[in-house]
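With one protein chain withheld, the remaining protein chains of the complex are depicted in position.
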Amino acid sequence: MSHAGLPIGEIIGFWASAAMTLIILSFIYKDNPVYKFGEHLFLGTALGYSWCICYYNDIYPNAIGPLFPRHGEPRNYLVLIPIVLAIFIMLRMVPSLAHLSRMSFAVLIGGYAGLAVPAVIMANFLPQITSTMGALGPDWATAINRLVLLIGVFTTLIFFFFSLEHRGVVGRISRVGVLFIMVGFGASFGYTVMARVSLLIGRLQFLIQDWVMRAILGRG
Amino acid sequence: MRSAVTALLNVDRRIIYTIVLLCVALPLLFPLKIKFSPTREVRDAYDDIQALEPGSVVLISCDYGPASMPETHPMFIALLHQCFRLKLRPIILTLVPDGPGLALRGLRSVLEARDEQGNLLYPDLKPGVDYSYLGYKPGGQAVMLGIGQSFTVTFPQDYAGDSTSQQPLFKEVPALGDVAYIFDIASVGLPEFWLPYAAAREKKPMSVSCTAVSVAQYYPYYASRQFHGLVGGMKGTAEYELLTGMEQILRRVPDATRGMDAQSLVHIFIVLSIVIANVLFFIDRRYKLADRRTG
Partner (left out) sequence: MVFLKRQLPVILAFVAGIVLWAQFYIPSKASQQVLEVFTRWAIIMSGGALVLGLLSSVHYHWTKVALRKPGFGFSIVTLLTFGFVAISGWFPAKPVSWSLWVSLVFLGIAALLCIAYLVRRSRDPSAARLLPVAGLLAALGLLGALVIYPMQLKMFTTQTIQPGSLFDWIFLHVFVALDATMFSLLAFFIASAAFRAFRARTPEATALLIAGCIVMLGRVPVGEWLGKIPHTQIDLPAIASWILNNPNAAAQRGILLGVILSQVAISLRIIFGIERTYMGGGD
């Protein structure tokens, strides 16, 4: 242990993290080989990390583990079917055998499509419609808000209805819809700025608090 | 005047980058401590958890990674402190591959939290009895449907490798239908899947904490009360930290709260730059129109 009670591995780690951070931040000056090195280092790390997590959390316990069970647990040969289908997916890399992956994707995508139809209608579509068409409310403020919501939903849907030409009454309604959509996008934009800035704040918090204050100056 | 307008409109982007950097760094070094209060969306999520009976099981899905850590990780820590303080029993899992490491670190930091005297804040918590960390599984909807039928079949082992079927927690709460609440902390679009495949299917209340990028699109679900609470971005997380009293627990300013001053300054800078740029744009346009008229 040294330097404000931090273990050596932690101090080296703070320096490594700071180096990685500054390597990537060098891009804001201009694209450079150091940034490219950091970018490819990130890619390799992400690939290795994903492999380990996927193997230890999914492939081994769900696929291989049931075939080589621990003492006292039953062996499950049925798991060979999804293992074969998973191998078919990986055979997409081999051009002569890539067609086998179609069977696996068909089962997966077809199954998810079948699950999605009743689920999204019952849980997403109907509640949203019910909420839009509800009573205007007990007081003027709630009534105005619900009216705004109703008009906004209706005009937005008219804007996205391209089977009718947007002229005359339909055109005017769809322009109101455009205004609502623009307000929605403006709100999204405002929040997007918040999100991006938050990430920068997080990184600078690390550089200032962990790297400079703790690892270099040995404080707190 | 005209040359000044043109020069300002074409200012080097690195000047803008430097101002942004200063707006973030300076408040971190010299905090402004601007006060704020919780919004209704965050308070609804907090109140829902507060209203749960001791011993209730809460499913927490940590669907975030390092890329959104500042917005979501402090929320997970604040939520865990609230759960353990109320003697709730969280079951924690993650559906994104870069989530398990962060979720484990967050859990450990809460389990190892100490008071001023150095005593553990939450002593005697046992995995498999008072909480469970299940780790990661790919498959998204398949995992949600799987835990709707059985936790132990979908996650035969918890993250430490212990068999879940032997754990008392899962004997009492075998499937999602037996939990009291679902809380999704997400940086990707998974709340929209948790709703139809888990919360609505099992008729469980649900709240969401998400990055600021996604929060605007989840307001329809909040308006229809499908999401009981909505904690959006770093500001939402800071509000949750305020409600849970994280400053007293950690004995320092919590991470998301500490970033609020920097957030305020950068936002002021961006709003001012939009206003100034548009004013300059209209002035420049008038010059160009005048040039065209004079030929």
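The first chain written gets the first letter, and so on, giving A and B; residue counts start at 1 in each chain.
Keep in mind that, in the parts below, a contact is a pair of C-beta atoms (placed from the backbone, for glycine too) under 8 Å apart; a residue touches a chain by one contact, two chains touch by 3 or more.
Source: prediction; values computed, not measured.
Between the chain not shown and the residues A:L6, A:V178 or A:M213, the one that touches is A:V178. Within the complete assembly, A:I64 is the residue of A:I64, A:L136, A:L164 or A:L217 that touches the hidden chain. On the side of chain A, the interface with the absent chain consists of residues 9, 12-14, 16-18, 20-21, 24-25, 27-28, 36-65, 68, 70, 79, 81-83, 85-90, 92-93, 98-99, 101-121, 124-125, 128-129, 132, 145, 148-157, 159-160, 177-194, 196-197, 199-200, 202-203, 206, using the contact rule stated above. Listed here are the chain B residues that touch the chain not shown: 9, 11, 13, 16-17, 19-21, 24, 34-37, 39-40, 65-70, 97-98, 100-102, 104-105, 108, 135, 137-143, 145-146, 149-150, 153-154, 156-157, 159-162, 216-217, 219-220, 222-223, 232-233, 235, 260-261, 263-271, 273-278, 281.
What we mean here is this: only the chains that are shown with their structure count from here on.
With each centre defined as the average position of its C-alpha atoms, the distance from chain A to chain B rounds to 13 Å.
Partner chain A is touched in their complex by these residues of chain B: 14, 17, 20-21, 24-25, 28-29, 67-71, 97-98, 100, 135-138, 141, 145, 156-157, 192, 195-197, 199-201, 211-213, 215-217, 220, 223-226, 232-235, 255, 258-259, 262-263, 266-267, 270.
Considering their complex, residues 28-29, 46, 49-50, 53-54, 57-58, 61-62, 65, 112, 115-116, 119-120, 122-124, 127-128, 130-131, 149, 184, 187-188, 191-195, 197-202, 204-205, 208-209 of chain A touch chain B.
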